[in-house]
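Subset of chains shown; positions unchanged.
Should a chain be cited, it is by its letter among A, B, C and D, assigned in written order, with residues numbered from 1 in that chain.
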Amino acid sequence: MSSYARKAQLPPGSLVYTGETHTEEKAIISVFVYNEASVFEQDVPTLVDALALRKKGTTIWININGLTDTANIADIGVHFNIHALVLEDILHVAQRPKCEDYGEYLFIVARMLDVTTAGSATPEVSSEQVSCILGKDYLITFQEHPGDVFEPVRNRLRHAKGQVRRMGADYLAYALLDAIVDNYFVILERIGEESEAIEEGLVENPSEALMHRIHAMKRLMISLRRSIWPLREAVNTMERGESALIRKRSRLYFRDLYDHTIQVMDVVESLRDIAGGMLDTYLSAMSNRMNSVMKVLTIIATIFIPLTFIAGVYGMNFEHMPELHHPWAYPITLLVMFGVSVGMLIFFRRKRWI
Amino acid sequence: MSSYARKAQLPPGSLVYTGETHTEEKAIISVFVYNEASVFEQDVPTLVDALALRKKGTTIWININGLTDTANIADIGVHFNIHALVLEDILHVAQRPKCEDYGEYLFIVARMLDVTTAGSATPEVSSEQVSCILGKDYLITFQEHPGDVFEPVRNRLRHAKGQVRRMGADYLAYALLDAIVDNYFVILERIGEESEAIEEGLVENPSEALMHRIHAMKRLMISLRRSIWPLREAVNTMERGESALIRKRSRLYFRDLYDHTIQVMDVVESLRDIAGGMLDTYLSAMSNRMNSVMKVLTIIATIFIPLTFIAGVYGMNFEHMPELHHPWAYPITLLVMFGVSVGMLIFFRRKRWI
Amino acid sequence: MSSYARKAQLPPGSLVYTGETHTEEKAIISVFVYNEASVFEQDVPTLVDALALRKKGTTIWININGLTDTANIADIGVHFNIHALVLEDILHVAQRPKCEDYGEYLFIVARMLDVTTAGSATPEVSSEQVSCILGKDYLITFQEHPGDVFEPVRNRLRHAKGQVRRMGADYLAYALLDAIVDNYFVILERIGEESEAIEEGLVENPSEALMHRIHAMKRLMISLRRSIWPLREAVNTMERGESALIRKRSRLYFRDLYDHTIQVMDVVESLRDIAGGMLDTYLSAMSNRMNSVMKVLTIIATIFIPLTFIAGVYGMNFEHMPELHHPWAYPITLLVMFGVSVGMLIFFRRKRWI
Amino acid sequence: MSSYARKAQLPPGSLVYTGETHTEEKAIISVFVYNEASVFEQDVPTLVDALALRKKGTTIWININGLTDTANIADIGVHFNIHALVLEDILHVAQRPKCEDYGEYLFIVARMLDVTTAGSATPEVSSEQVSCILGKDYLITFQEHPGDVFEPVRNRLRHAKGQVRRMGADYLAYALLDAIVDNYFVILERIGEESEAIEEGLVENPSEALMHRIHAMKRLMISLRRSIWPLREAVNTMERGESALIRKRSRLYFRDLYDHTIQVMDVVESLRDIAGGMLDTYLSAMSNRMNSVMKVLTIIATIFIPLTFIAGVYGMNFEHMPELHHPWAYPITLLVMFGVSVGMLIFFRRKRWI
């Protein structure tokens, strides 16, 4: 029974994780408690431990890695008074990026991409849902698997680089989303390299393998587009700042983030255009190559067919063929044959066929 | 006379069922009367029996299965004061999904899909109109044929799972629409499997049958799109909550439903893109295969034509052909022929033609 | 001088009929005067006669069939105080469907389609402009040629079926437009049958004639689209009910009509998609068929070319060809030839070329 | 140095004419001074003479034909207090159609098209910028070259036909724009004829020349579209009547004009669709024709290749070929050859290859 078929049986708001489950995975909860003056970082086993770290006048960032242990999610729902549908969306990990305003908190979904390349093959991009609950002085993030692109943000928190420690939970949310979007650029750069590699291959030796790489790239662009396009809208929602949770001084940063998502879309679109162009080039190169092969072969056949006919004529067994008895007949015939073939070659050359 | 030609003769508001009619089908009316404390379920033969079950402080859900008995529909029109055009739309079962606000009730149309697959063939999707009339404390649903996707909702009603018993008629409408949309995911998953099967077939052995399956899939996506796209708008209408019939606490659920319809559209769009890509792959695979066949055959012909010419030359009957009398002439000629063919093969190989 | 070149010379508001003129056609003016209690119907020769029938407390519907007699149109302009541009639009019969509000009256243009089919050929659709002037208690309709789709409405008027006698001029306008739109469905059904016939033909025997039928169907869809798409907007204008001429109780009917036009558009769009798909199928079927012919022929040639070469070798006239004298040489050669051809067939089969 | 490169060096508002200059061309200034009672018409050499004709209670229309004499333009700028950017736009004749409101006057740009056809060739359309400055009681129009489509309007002014003398400068502007748009219909009719001519040619004898005509037509539609599409917006601006310069009673006329521009666009779009369809038809006709040629030729070759093989077999010089000595061998062989060829023809026919 597929996860959708199973899910269809359940009431809305049921907490079932729909992603791939590796039973040995245990959720890892890492907590940052910070304000401008201090920062405290700890990995804890359960949510209760995490909440114990919360202090007045500080911002808390709880990052939950791994969604199989749905008890944690339910606890968060109870403690932070989160709507059941939000919890469901966190666990049903095929959400589109979005930003929903629930009054006391914002629910933000983004997709974190990871690129894996074995050798010179087409890069494969795997996508992971990152859900954020942004409250007044807390930010809770949910990831499906360990490994993320947030390490630079953590370092900035640890070493008080930039403004991250001064600015509160909304800025932290911005910093994390910005890290995700910056990572898109890295991935697009990798795809850009692949695109250049394909283009070189097209010039040198257009093979069917290249076509499969172009198609793979096109499919990649389609799926990237679906991850990034709705994010643009979500960030726009935040930038417009209708929620009091996004403070005014943070809005400029979200506007900047919005700009970046548009830039990403621009690159995606132009890579798509390039992929489309390469497909055209490939097809016309293949067809040109095929055509030139066929042309040369046909020309060879065409030259020899009249010659074979002449030879056939003098191979006839008629009694009365005066040419056969002429002493110079054979060399003259050979000369005629040579002349015919040279004449045809000249004709073909003049017609620019060869 | 087609159903449209017949319908065109009738005044607007005429109650004529335009779907396929199986005379033996008798409408089945099933009734749920429930509130948070209790639930009562019964199948009744006529609408009057159904209405007799209605009680104060409860919500009643009347589900009518089969539209051939238009008397029931007319009764509902009278009892619940439903506009004639609504009754007409219920019976003219080619409506687009929509949500119309008639003040005292909402009229909602959705399409319930059912997938049937015989063996490994392309899934065929049949579509059935589900019309709902949502009032303050009643919900009336109309289906064309027995068999639906509402069983999980009924179970939740029966066993008071989730919030369905607490939340009234609007939530019930949401739950039913959600069941319909969840079912779309199940169907899309089935189509996704078909798409993977086709893709495998394309790699192994691209045949004309596959092209027909791709075309069938494309046509399926077109018809799915037409069922789902307007539903998005209809749900959006409900979510915006301009009608007092959708209570505020239910709106979040409709927003969630709206999200799901967008996700469905996303999947449909990307399956369409994939189908388009597969068609391209098929066509270029076919053309590549054809080309490589033709190339090999042409190369064979090209190699033998000059050899046949040489044989033809020494088959001529000239009296004075000194070569004919040389004792080594025959083996030398054979060697020359062999050399010519090997030379051509090397030439072709170097040109990467073979 | 074409009608446009001629028209370009005239001041705006000139009354010149731009459609095809059949001199023998005389305008037929048919009048219905009705209220809920009574109905009176008469064909009259001139507008003056028609106006004489108008009575207080009744609604009058004047239907003018044939636009060559522009005097009638001018009379109407004077009597009902209609703007010169409206009269011009009535006569310049290439208007797009539209609805214009002139305060005291609405000017509505729609296109009535008629399908004509000779034998099993592509249906040809001819289009006729229907202009309506809708006032408080009168409706004037203008048609280019006799023959229309309004007979069911007339019958309803005559026999007081439905609400048409109770509801006034705006409802009558709705009923007529509804008849026009219902007729679109009938035509689309006819085109749908043609589409199925083509599809069957494509499977059985894809011929060039089919391609022309597909192209004809595509062109038909384009022209239908242009008739129907602007009608949608016009009906929407009426539905929004900004004009006091559309009474509130009639608006629901116009909303229903609006729904129908969208449904028509849906069917048109999906027929267009289907036509596009059939064209693809046709082209790839033709190319497949051509390819398989060429392949078989090339294979035949390829098998015989080496055999002919062998025959050519033993047709050479060298003196010293020891094989020629061997008593078994001939049958062995034949056997070798047979073996070569069988070997090639097996090779081709194994490569799946045949 | 191109006109753009030269222009790029100049400050904004510089008065340099960027169109093609014919030195011998001298600007022709023609003036109409009229009110309902009287009309006075004169061609004058300079603007000063034109202004001398202006009288109270009249409307003046100054039409300037030829833009090389920029002194006139500068004079107008001074006298009517026109912004420098407007004057620049009048002279930089590659403007898109537009309507700009400068408070005291409207600046309107349209493009007047002229179609020239040499013999049966593709119509060539040349485009000329017409700029209008519409004030309270004056209208100044600027044309690049002599020759325009305004003669019918002049005649109406002269002979007081229609409303043109009663209605003031805004109606005159409408009448001129209407003349331009009416002329579009004439041109589109000419292109429509070309399209029908091409279509006939496609059925009779699809040649490469036809393809060039189709491409020329497509390019024409693209450039027409660019002239007409922005005009639609400009007219819409005027129709909405935000400027007091367009009196209320004239607005209906501009609405009508707006309708006409939409109709023009409709025709352009459908001609584009038709051109696209013809291109498809051409390509598939060419490919069908090529294919049928190749098929017949290949069939001929295929029939003779086995026969030649048989002849080759009995041309072998083996000593022991018993058939050679049989008295009926030769006729039997000929019969067999005949049988083989007839058999193959029947086989091909049955496969529907010929």
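Methods note: a contact is a pair of C-beta atoms (placed from the backbone, for glycine too) under 8 Å apart; a residue touches a chain by one contact, two chains touch by 3 or more.
No experiment lies behind these values; they were computed from the predicted model shown.
Whole-complex tally (this structure file, single sequence, 4 chains shown): 5 copies.
The criterion applied here is as follows: only the chains that are shown with their structure count from here on.
The minimal number of chain-to-chain contact steps leading from chain A to chain D is 3.
Common neighbours of chain B and chain C: there are none.
A rotation of 70° superposes the C-alpha trace of chain C on that of chain D, rounded to the nearest 5.
Between chain A and chain B, two chains of identical sequence, the interface residue sets overlap only in part, with shared numbers making up under half of the total. Per-chain CA centroids place chain A at a distance of 43 Å from chain C. The geometric centre of chain A is 27 Å away from that of chain B, both derived from CA atoms. Residue positions 294, 298, 301, 305, 308, 312, 315-317, 321 of chain C each touch two or more of the other chains. Under the stated contact rule, the graph of chain-to-chain touches is a line, running from one end chain to the other without closing.
The part of chain D that touches chain C in the complex is made up of residues 149, 152, 156, 161-164, 174-175, 178-179, 182-183, 185-186, 189, 252-253, 255-256, 259, 262-263, 266, 270, 273-274, 277, 280-281, 284, 288, 291, 294-295, 298-299, 301-302, 305-306, 308-309, 312-313, 315-321, 351-353. Considering their complex, residues 2, 4-5, 7-14, 83, 85, 88-89, 94-96, 98, 100, 205, 208, 211, 215, 218-219, 222-223, 226, 279, 283, 286, 290, 293-294, 297-298, 300-301, 304-305, 307-308, 311-312, 314-317, 321, 323-330, 333-334, 337 of chain B touch chain C.
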